[in-house]
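Take a look at the structure set out below.
Entry: chain A
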Amino acid sequence: MSRTAENYRGYNFAYLDEQTKRMIRRAILKAIAIPGYQVPFASREMPMPYGWGTGGVQVTAAILGPTDVLKVIDQGADDTTNAVSIRQFFEKTAGVETTTETEKATVIQTRHRIPEAKLQAHQVLVYQVPIPEPLRFLEPRETETRTLHALAEYGLMHVRLYEDIAQHGHIAKTYAYPVLVADRYVMDPSPIPKFDNPKMHESAALQLFGAGREKRIYAIPPHTKVVSLDFEDHPFEATKFDQPCALCGATDSYLDEVITDDRGGRMFVCSDTHHCETRRAEGHVGTLGTPVTEAAE
Partner candidate 1 sequence: MTNLSASPLLVAEGLSKFYGLRIGCRNVSFALEPGEVLAIVGESGSGKTTLLNLLSGQLAPDAGAVRYRMRDGETKNLLDLTEAERRFLARTDWGFVHQDARNGLRMGVSAGGNIGERLMGVGDRHYGRIRETAQGWLSRVEIDISRIDDKPTQFSGGMRQRLQIARNLVTHPRLVFMDEPTGGLDVSVQARLLDLIRGLVADLGLAVVLVTHDLSVARLLSHRILVMKDGHVIEAGLTDRVLDDPQEAYTQLLVSSVLAA
Partner candidate 2 sequence: MNPVLQVSGLAKAFHLHLHGGKHLPVVEGVDFIVLPGECVVLGGPSGAGKSSILKAIYGNYLANSGAIILDDGEKRVDVVTASPGAIIALRRHMMGYVSQFLRVIPRVPALEIVAEAARAAGFPPDEARERAGRLLAHLNLPERLWNLPPATFSGGEQQRVNIARGFAGNHRFLILDEPTASLDAKNREAVIALIAERKAQGTAFLGIFHDQDVRERVADRILDVTRFSPMREIAA
C-alpha cells in the first residue's frame, strides 16, 4: 500500500475509482446471492483491449485489498504476456504483493484454467470471460435467452449436446462445457477445459466471473453444487490423458502440447506451471525432465 501512496500518486488504489468499485461490488454481491445468474454491470473502459481480461481485471480491482496477495495465470501459466501484464498492472496501481504460488495467493485471476492445487476458503478465483451466455449460439436473441434463463427452459442446451453426439458419437465439447449451478441456472464456466469442471463443484473458494465486453458478472459461492450437463447414456467425463507430464511425471494434471522442434517433435507438460515446478522441486521427474537440482547448477 505504501508503495502506491509513495510511488504512484495519481492512481486511485487498484485503478478504478471508489464509486465504480462500489457499483461492481454490488453486482458481485447480487451474483453471489443468485448463483450462476448473469448480473449486468456498467463495465468500464480499461487500459487494455477487450479480450485481454477487462472483465476479470474489473472484478479483481473491486475486491482487492491492500493485504491481498495476487496471482494471475493465463492458460495455467504465470509467465505469459497477459498474466505478466495484469500482475504488473496491479503491482503498479495497487501496490499489492503478487505471487506465482497458488497456496499463497488470496486472489487468483485466471484465463482459461483452474489451478491444480485445491483452492481454500480464504481464496477467490476470478475468471476472465469472453462470452457469458451459454445459449448464445443456439438462440442469438438476448431478450429470448434471458427469458429462457428466467423460466429455466434449458432444453436447448441439451439440443447442443445432442448435436455433438449425433455428429461425433460423443459430446465433443472440451472447453466452456456448460454447467448447472445450484440446480437452477445454466452457466458457461468461461473457456476452461472440461477437465477443470469438477473442481468448480463444492469448491471452498469463492468463484467470480467477469465479462468486460459483455458487461456481465456471475458467481459460484463457496460449497455450491455445480453439475456438468450430460445424458444418462452419455455421462459427462473429464478429459483424461494417456501419458504423464513429460517434465514432472504428474498423471492427474491438465497437459499442454509443446512443439519442441520443426521435425514433429513434441511433448506434453502440465499447463499449470506452478504445479509442475512444485512437483519437480519435490523431486518428481518426467521422461523428458531433468532433476531440479541439476538444472539449477
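The set was built so that all candidates are chains of the complex that A comes from, given by their letters.
We adopt the following convention: a residue touches a chain if its C-beta (ideal position, glycine included) is under 8 Å from a C-beta of that chain, and two chains touch if they have at least 3 such contacts; residues count from 1.
Everything quoted here is computed from the prediction, not taken from an experiment.
Chemist: Given the candidates 1 or 2, which is the one that touches chain A in this complex?
Modeler: It is 1 that touches chain A.
Chemist: Applying the document's contact rule, which stretches of chain A touch candidate 1 when the two form their complex?
Modeler: By the definition above, chain A touches candidate 1 via 138, 147, 151, 153-156, 158-159, 162-163, 165-167, 230-234.
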